[in-house]
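Presenting chain A:
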Amino acid sequence: MSNELLKVENLEVQFKSGSTVTKAVNGVSFTLNRKENIGIVGESGSGKSVTATSLLRLIPTPPGNISGGKILFEGKDLLTLSDKEMRDIRGNDISMIFQDPLTSLNPVFSVGDQIMESIKLHQKVSKKEAKQKAIQMLQLVGIPAPEKRLNMYPHEFSGGMRQRVMIAIALSCNPKLLIADEPTTALDVTVQAQILELMKKLQDEFNTSIIMITHDLGVVWEICHKVLVMYAGNVIEYGTVEEIHDQPMHPYTWGLLDSQITESVEDHEMLTTIPGSPPDLRQEIKGCPFAPRCSYARDICFSKAPEMVEVKEKHFVACHFQTKETRLNRKERSTHVRAVVKS
Partner candidate 1 sequence: MGKYILGRILNMIPTLLIVAIIIFLITRMLPGNPAAVMLGPQASAAEIEALTEKLGLNDPLYIQFFDYIGNLLQGDLGNSLTYNMPIIDLIMERFPNTVILAASALLIAIIVGVPAGIIAARKQNSIFDYAFTTFSLMGVSMPIFWLGIMLVLFFSVNLGWFPATGMGSMDEGIGNFISHLILPSIALATIPTAQFARITRSSMLEVISQDYVKTARSKGLHEFFVICKHAFKNALTPLLTVLGLQISSMLGGAVLTETIFSWPGIGLLIIDAIGKRDFVVVQNMVIFIALIYVVVNLLVDISYKVVNPRIKYGKGGTN
Partner candidate 2 sequence: MAESQAILQTTDVVETNERSLFRKLIRNRFAAFGLFIMLLLILTAIFAPVIATHSPDKMNVTKTLLGIGAEGHLLGTDNYGRDIFSRLVYGARISILVGLGAVLFGAVIGSLLGVIAGYFGGKFDSIIMRIMDGLSAFPFILLAITLMSVLGQGLMNVIIAIGIGNIPGFARVVRGQVLSVKQSEYIEVTRSLGAKHSRIIFHHILPNSIAPLIVYATMSIAGAIISEASLSFLGLGVQPPTASWGSMLQDGKNFLVLNPHMATIPGLAILITVVGINLFGDGLRDALDPKMKV
(Lines give C-alpha, C1' and ligand atoms only; values in the text may rest on other atoms or scores of the structure.)
Protein backbone atom coordinates (compact mmCIF):
# COMPACT_ATOMS: atom_id res chain seq x y z
CA MET A 1 0.00 0.00 0.00
CA SER A 2 1.43 3.28 -1.09
CA ASN A 3 1.82 5.90 1.55
CA GLU A 4 0.32 8.51 -0.71
CA LEU A 5 -3.41 8.86 -0.06
CA LEU A 6 -4.40 11.84 -2.15
CA LYS A 7 -2.72 13.69 -4.94
CA VAL A 8 -4.40 16.70 -6.45
CA GLU A 9 -2.95 17.95 -9.71
CA ASN A 10 -3.77 21.27 -11.25
CA LEU A 11 -7.37 21.35 -10.11
CA GLU A 12 -9.47 24.00 -11.84
CA VAL A 13 -13.03 24.88 -10.94
CA GLN A 14 -15.21 27.41 -12.71
CA PHE A 15 -18.64 28.82 -12.11
CA LYS A 16 -20.67 29.98 -15.05
CA SER A 17 -23.49 32.44 -14.80
CA GLY A 18 -24.78 33.71 -18.09
CA SER A 19 -21.71 34.74 -20.05
CA THR A 20 -19.47 35.43 -17.08
CA VAL A 21 -17.10 32.74 -15.89
CA THR A 22 -15.72 32.85 -12.38
CA LYS A 23 -12.46 30.99 -11.97
CA ALA A 24 -12.88 29.95 -8.38
CA VAL A 25 -10.00 27.50 -8.29
CA ASN A 26 -7.10 27.95 -10.63
CA GLY A 27 -4.63 25.10 -10.71
CA VAL A 28 -4.35 23.75 -7.20
CA SER A 29 -1.91 20.90 -6.57
CA PHE A 30 -0.90 19.13 -3.41
CA THR A 31 -0.28 15.67 -2.01
CA LEU A 32 -1.43 14.16 1.22
CA ASN A 33 -0.04 11.03 2.83
CA ARG A 34 -1.84 8.61 5.07
CA LYS A 35 -2.40 9.83 8.61
CA GLU A 36 -1.19 13.21 7.55
CA ASN A 37 -3.17 16.42 7.97
CA ILE A 38 -3.12 19.36 5.66
CA GLY A 39 -4.52 22.79 6.29
CA ILE A 40 -5.90 24.88 3.48
CA VAL A 41 -5.83 28.51 4.54
CA GLY A 42 -7.09 31.70 3.00
CA GLU A 43 -9.62 34.49 3.23
CA SER A 44 -13.23 33.87 2.30
CA GLY A 45 -13.48 33.71 -1.46
CA SER A 46 -9.96 32.35 -1.82
CA GLY A 47 -11.27 29.11 -3.24
CA LYS A 48 -10.42 26.93 -0.26
CA SER A 49 -13.97 25.74 0.33
CA VAL A 50 -14.59 25.18 -3.36
CA THR A 51 -11.40 23.12 -3.52
CA ALA A 52 -12.56 20.99 -0.61
CA THR A 53 -16.05 20.49 -1.97
CA SER A 54 -14.69 19.65 -5.41
CA LEU A 55 -12.65 16.81 -3.97
CA LEU A 56 -15.94 15.00 -3.32
CA ARG A 57 -17.42 16.36 -6.55
CA LEU A 58 -20.07 18.11 -4.51
CA ILE A 59 -20.03 21.55 -6.06
CA PRO A 60 -23.43 22.37 -7.56
CA THR A 61 -23.28 21.61 -11.28
CA PRO A 62 -24.38 23.74 -13.05
CA PRO A 63 -23.27 26.48 -12.46
CA GLY A 64 -20.09 24.91 -11.09
CA ASN A 65 -17.79 22.76 -13.16
CA ILE A 66 -14.47 21.05 -12.50
CA SER A 67 -12.81 22.19 -15.66
CA GLY A 68 -9.42 20.60 -15.33
CA GLY A 69 -6.93 18.64 -13.29
CA LYS A 70 -6.85 15.33 -11.50
CA ILE A 71 -7.88 14.15 -8.07
CA LEU A 72 -6.00 10.92 -7.46
CA PHE A 73 -7.33 9.12 -4.42
CA GLU A 74 -5.33 5.96 -3.75
CA GLY A 75 -4.24 6.19 -7.34
CA LYS A 76 -7.74 6.43 -8.86
CA ASP A 77 -8.76 9.68 -10.50
CA LEU A 78 -12.03 10.61 -8.80
CA LEU A 79 -12.96 12.79 -11.76
CA THR A 80 -13.23 9.75 -14.02
CA LEU A 81 -15.46 7.72 -11.71
CA SER A 82 -19.11 7.06 -12.45
CA ASP A 83 -21.73 8.63 -10.21
CA LYS A 84 -22.29 5.30 -8.53
CA GLU A 85 -18.58 4.76 -7.84
CA MET A 86 -18.32 8.30 -6.54
CA ARG A 87 -21.25 7.74 -4.16
CA ASP A 88 -19.52 4.65 -2.80
CA ILE A 89 -16.56 6.81 -1.89
CA ARG A 90 -18.53 9.64 -0.30
CA GLY A 91 -19.17 9.10 3.37
CA ASN A 92 -17.23 5.85 3.18
CA ASP A 93 -13.64 6.51 2.11
CA ILE A 94 -13.89 10.28 2.22
CA SER A 95 -16.31 12.15 4.41
CA MET A 96 -16.87 15.76 5.11
CA ILE A 97 -17.97 18.02 7.93
CA PHE A 98 -19.20 21.52 7.38
CA GLN A 99 -18.84 24.91 8.92
CA ASP A 100 -22.22 25.47 10.51
CA PRO A 101 -23.42 22.60 12.69
CA LEU A 102 -26.72 24.44 13.15
CA THR A 103 -27.65 23.98 9.51
CA SER A 104 -25.71 20.93 8.42
CA LEU A 105 -27.86 18.43 10.28
CA ASN A 106 -31.30 17.77 8.88
CA PRO A 107 -33.81 19.24 11.35
CA VAL A 108 -36.59 16.76 10.60
CA PHE A 109 -34.72 13.50 11.21
CA SER A 110 -33.51 12.23 14.55
CA VAL A 111 -29.80 12.31 15.21
CA GLY A 112 -29.74 8.52 15.37
CA ASP A 113 -31.39 8.21 11.97
CA GLN A 114 -28.83 10.51 10.45
CA ILE A 115 -25.89 8.56 11.83
CA MET A 116 -27.40 5.19 10.94
CA GLU A 117 -28.15 6.34 7.42
CA SER A 118 -24.45 6.51 6.61
CA ILE A 119 -23.72 3.20 8.27
CA LYS A 120 -26.52 1.36 6.53
CA LEU A 121 -25.54 2.91 3.23
CA HIS A 122 -21.95 1.71 3.23
CA GLN A 123 -21.84 -1.32 5.49
CA LYS A 124 -23.75 -4.54 5.28
CA VAL A 125 -25.23 -4.46 8.74
CA SER A 126 -28.62 -5.13 10.26
CA LYS A 127 -30.72 -2.32 11.62
CA LYS A 128 -29.84 -3.38 15.13
CA GLU A 129 -26.13 -3.43 14.43
CA ALA A 130 -26.35 -0.02 12.81
CA LYS A 131 -28.02 1.29 15.91
CA GLN A 132 -25.32 -0.22 18.13
CA LYS A 133 -22.68 1.36 15.95
CA ALA A 134 -24.44 4.71 16.10
CA ILE A 135 -24.56 4.58 19.89
CA GLN A 136 -20.91 3.67 19.94
CA MET A 137 -20.07 6.59 17.66
CA LEU A 138 -22.00 9.04 19.84
CA GLN A 139 -20.09 7.75 22.82
CA LEU A 140 -16.80 8.17 20.99
CA VAL A 141 -17.47 11.79 20.17
CA GLY A 142 -18.28 12.43 23.81
CA ILE A 143 -22.04 12.70 23.90
CA PRO A 144 -23.39 11.57 27.25
CA ALA A 145 -26.31 9.11 27.46
CA PRO A 146 -26.08 8.18 23.78
CA GLU A 147 -28.97 5.68 23.89
CA LYS A 148 -31.29 8.46 24.92
CA ARG A 149 -29.75 11.05 22.64
CA LEU A 150 -30.15 8.82 19.63
CA ASN A 151 -33.85 9.55 19.34
CA MET A 152 -33.52 13.28 19.80
CA TYR A 153 -33.62 15.88 17.06
CA PRO A 154 -30.85 18.33 16.16
CA HIS A 155 -32.68 21.31 17.65
CA GLU A 156 -32.41 19.65 21.05
CA PHE A 157 -28.59 19.80 20.84
CA SER A 158 -26.20 22.71 21.37
CA GLY A 159 -23.95 23.89 18.54
CA GLY A 160 -20.90 22.07 19.88
CA MET A 161 -22.93 18.90 20.40
CA ARG A 162 -24.21 19.07 16.87
CA GLN A 163 -20.70 19.35 15.52
CA ARG A 164 -19.83 16.28 17.55
CA VAL A 165 -22.75 14.51 15.90
CA MET A 166 -21.49 15.61 12.49
CA ILE A 167 -18.09 14.16 13.37
CA ALA A 168 -19.78 10.94 14.46
CA ILE A 169 -21.56 10.75 11.12
CA ALA A 170 -18.38 11.51 9.20
CA LEU A 171 -16.31 8.92 11.01
CA SER A 172 -18.98 6.22 11.23
CA CYS A 173 -17.58 4.32 8.24
CA ASN A 174 -13.89 4.67 9.17
CA PRO A 175 -13.03 6.99 6.29
CA LYS A 176 -9.46 7.28 5.11
CA LEU A 177 -9.87 10.99 4.59
CA LEU A 178 -11.90 13.56 6.47
CA ILE A 179 -12.50 16.94 4.90
CA ALA A 180 -13.36 19.51 7.54
CA ASP A 181 -14.64 22.77 6.11
CA GLU A 182 -14.13 25.37 8.86
CA PRO A 183 -15.47 22.96 11.48
CA THR A 184 -14.90 25.30 14.41
CA THR A 185 -15.60 28.72 12.95
CA ALA A 186 -19.22 28.87 14.04
CA LEU A 187 -18.51 27.70 17.56
CA ASP A 188 -17.63 29.43 20.82
CA VAL A 189 -13.92 29.66 21.53
CA THR A 190 -14.00 27.13 24.36
CA VAL A 191 -16.04 24.70 22.31
CA GLN A 192 -13.64 25.20 19.39
CA ALA A 193 -10.78 23.87 21.44
CA GLN A 194 -12.82 20.85 22.56
CA ILE A 195 -13.79 19.97 19.01
CA LEU A 196 -10.20 20.25 17.80
CA GLU A 197 -9.06 18.09 20.68
CA LEU A 198 -11.69 15.53 19.77
CA MET A 199 -10.67 15.51 16.13
CA LYS A 200 -7.05 14.95 17.07
CA LYS A 201 -7.96 12.12 19.38
CA LEU A 202 -10.24 10.40 16.89
CA GLN A 203 -7.77 10.77 14.08
CA ASP A 204 -5.32 8.63 16.03
CA GLU A 205 -8.00 6.07 16.69
CA PHE A 206 -9.32 5.90 13.15
CA ASN A 207 -6.06 6.49 11.25
CA THR A 208 -7.76 9.14 9.21
CA SER A 209 -6.11 11.91 7.25
CA ILE A 210 -7.65 15.32 7.59
CA ILE A 211 -7.95 18.21 5.19
CA MET A 212 -8.65 21.19 7.39
CA ILE A 213 -10.15 24.18 5.64
CA THR A 214 -9.76 27.24 7.81
CA HIS A 215 -8.90 30.89 7.93
CA ASP A 216 -7.49 30.41 11.40
CA LEU A 217 -3.78 29.63 11.34
CA GLY A 218 -3.98 28.71 15.01
CA VAL A 219 -6.01 25.66 14.07
CA VAL A 220 -3.42 24.73 11.50
CA TRP A 221 -0.49 24.90 13.92
CA GLU A 222 -2.55 22.77 16.26
CA ILE A 223 -3.25 19.77 14.11
CA CYS A 224 -1.74 19.98 10.63
CA HIS A 225 1.46 18.69 9.13
CA LYS A 226 1.26 20.64 5.92
CA VAL A 227 -0.18 23.97 4.90
CA LEU A 228 -1.55 25.23 1.63
CA VAL A 229 -2.11 28.97 1.48
CA MET A 230 -4.64 30.03 -1.14
CA TYR A 231 -5.34 33.41 -2.59
CA ALA A 232 -7.87 34.22 -5.32
CA GLY A 233 -8.13 30.62 -6.44
CA ASN A 234 -4.37 30.10 -6.57
CA VAL A 235 -1.95 28.37 -4.25
CA ILE A 236 0.61 30.94 -3.27
CA GLU A 237 2.53 29.05 -0.64
CA TYR A 238 2.72 25.41 0.26
CA GLY A 239 4.92 23.52 2.65
CA THR A 240 5.33 21.80 5.98
CA VAL A 241 3.87 23.42 9.04
CA GLU A 242 7.31 23.92 10.52
CA GLU A 243 8.52 25.73 7.43
CA ILE A 244 5.51 27.99 7.07
CA HIS A 245 5.30 28.68 10.76
CA ASP A 246 8.94 29.51 11.21
CA GLN A 247 9.77 30.95 7.84
CA PRO A 248 6.75 32.12 5.94
CA MET A 249 7.78 33.62 2.63
CA HIS A 250 4.84 34.99 0.69
CA PRO A 251 3.83 38.54 1.59
CA TYR A 252 0.22 37.38 1.73
CA THR A 253 1.10 34.70 4.29
CA TRP A 254 2.85 37.38 6.31
CA GLY A 255 -0.35 39.37 6.20
CA LEU A 256 -2.36 36.38 7.33
CA LEU A 257 0.01 35.76 10.22
CA ASP A 258 -0.11 39.37 11.27
CA SER A 259 -3.86 39.41 11.27
CA GLN A 260 -4.10 36.60 13.80
CA ILE A 261 -5.38 37.79 17.14
CA THR A 262 -2.56 37.95 19.62
CA GLU A 263 -3.84 36.58 22.83
CA SER A 264 -1.28 38.31 24.99
CA VAL A 265 -2.83 41.71 24.58
CA GLU A 266 -6.01 41.74 26.51
CA ASP A 267 -8.35 44.65 26.13
CA HIS A 268 -6.80 46.54 23.27
CA GLU A 269 -6.04 43.75 20.94
CA MET A 270 -3.86 44.62 18.07
CA LEU A 271 -5.32 43.35 14.87
CA THR A 272 -3.71 43.86 11.54
CA THR A 273 -5.64 43.73 8.40
CA ILE A 274 -4.42 43.40 4.88
CA PRO A 275 -5.55 46.56 3.09
CA GLY A 276 -7.74 46.22 0.03
CA SER A 277 -9.85 43.29 -1.02
CA PRO A 278 -9.37 40.17 -3.15
CA PRO A 279 -9.63 40.57 -6.94
CA ASP A 280 -12.78 39.96 -8.93
CA LEU A 281 -12.44 36.39 -10.15
CA ARG A 282 -14.76 37.01 -13.06
CA GLN A 283 -12.01 39.00 -14.72
CA GLU A 284 -8.83 37.72 -16.23
CA ILE A 285 -6.00 38.40 -13.79
CA LYS A 286 -2.73 39.47 -15.28
CA GLY A 287 0.30 39.04 -13.12
CA CYS A 288 0.28 38.10 -9.46
CA PRO A 289 -3.26 38.13 -8.06
CA PHE A 290 -2.02 39.58 -4.78
CA ALA A 291 -0.03 42.39 -6.38
CA PRO A 292 -2.64 45.15 -5.94
CA ARG A 293 -2.64 44.60 -2.19
CA CYS A 294 1.02 43.79 -1.78
CA SER A 295 3.25 46.44 -0.28
CA TYR A 296 6.27 44.85 -1.96
CA ALA A 297 4.81 44.75 -5.44
CA ARG A 298 6.78 46.11 -8.37
CA ASP A 299 6.09 46.39 -12.07
CA ILE A 300 6.74 42.77 -12.87
CA CYS A 301 4.12 41.66 -10.35
CA PHE A 302 1.41 43.33 -12.40
CA SER A 303 2.47 41.91 -15.75
CA LYS A 304 3.68 38.39 -15.13
CA ALA A 305 2.21 35.69 -12.94
CA PRO A 306 4.83 34.17 -10.63
CA GLU A 307 5.63 30.48 -10.90
CA MET A 308 5.45 28.12 -7.99
CA VAL A 309 9.03 27.50 -6.94
CA GLU A 310 10.43 25.06 -4.43
CA VAL A 311 12.57 27.56 -2.61
CA LYS A 312 13.66 25.11 0.01
CA GLU A 313 12.95 21.46 0.51
CA LYS A 314 9.20 21.00 1.00
CA HIS A 315 8.53 24.69 0.78
CA PHE A 316 6.92 26.14 -2.34
CA VAL A 317 6.18 29.81 -2.93
CA ALA A 318 4.73 31.72 -5.86
CA CYS A 319 6.39 35.12 -5.66
CA HIS A 320 8.78 36.84 -8.04
CA PHE A 321 11.01 37.88 -5.20
CA GLN A 322 11.08 34.66 -3.30
CA THR A 323 13.09 32.27 -5.38
CA LYS A 324 16.17 30.21 -4.85
CA GLU A 325 18.24 33.22 -5.81
CA THR A 326 16.39 36.10 -4.28
CA ARG A 327 14.88 36.82 -0.91
CA LEU A 328 12.53 39.52 0.18
CA ASN A 329 13.10 41.17 3.50
CA ARG A 330 10.03 41.20 5.61
CA LYS A 331 9.16 44.69 6.74
CA GLU A 332 8.24 45.57 10.26
CA ARG A 333 4.72 44.64 11.26
CA SER A 334 3.84 48.19 12.10
CA THR A 335 3.75 49.24 8.44
CA HIS A 336 0.16 48.28 8.13
CA VAL A 337 -1.03 47.72 11.61
CA ARG A 338 -4.34 49.06 12.71
CA ALA A 339 -5.51 49.13 16.27
CA VAL A 340 -8.85 47.57 16.84
CA VAL A 341 -10.55 48.06 20.14
CA LYS A 342 -12.34 44.94 21.11
CA SER A 343 -15.81 45.76 22.29
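By our rule, a contact is a pair of C-beta atoms (placed from the backbone, for glycine too) under 8 Å apart; a residue touches a chain by one contact, two chains touch by 3 or more; residues count from 1.
Candidates were picked such that all candidates are chains of the complex that A comes from, given by their letters.
None of the values given here were measured: they were computed from a predicted structure.
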### Query
Touching chain A in this complex is which of 1 or 2?
1
#### Entry: chain A residues touching candidate 1 - in the complex, by the definition given at the top
53, 56, 58, 60, 83, 87-92, 95-96, 98, 100, 103-110, 117-118, 121-122, 153, 155, 166, 169
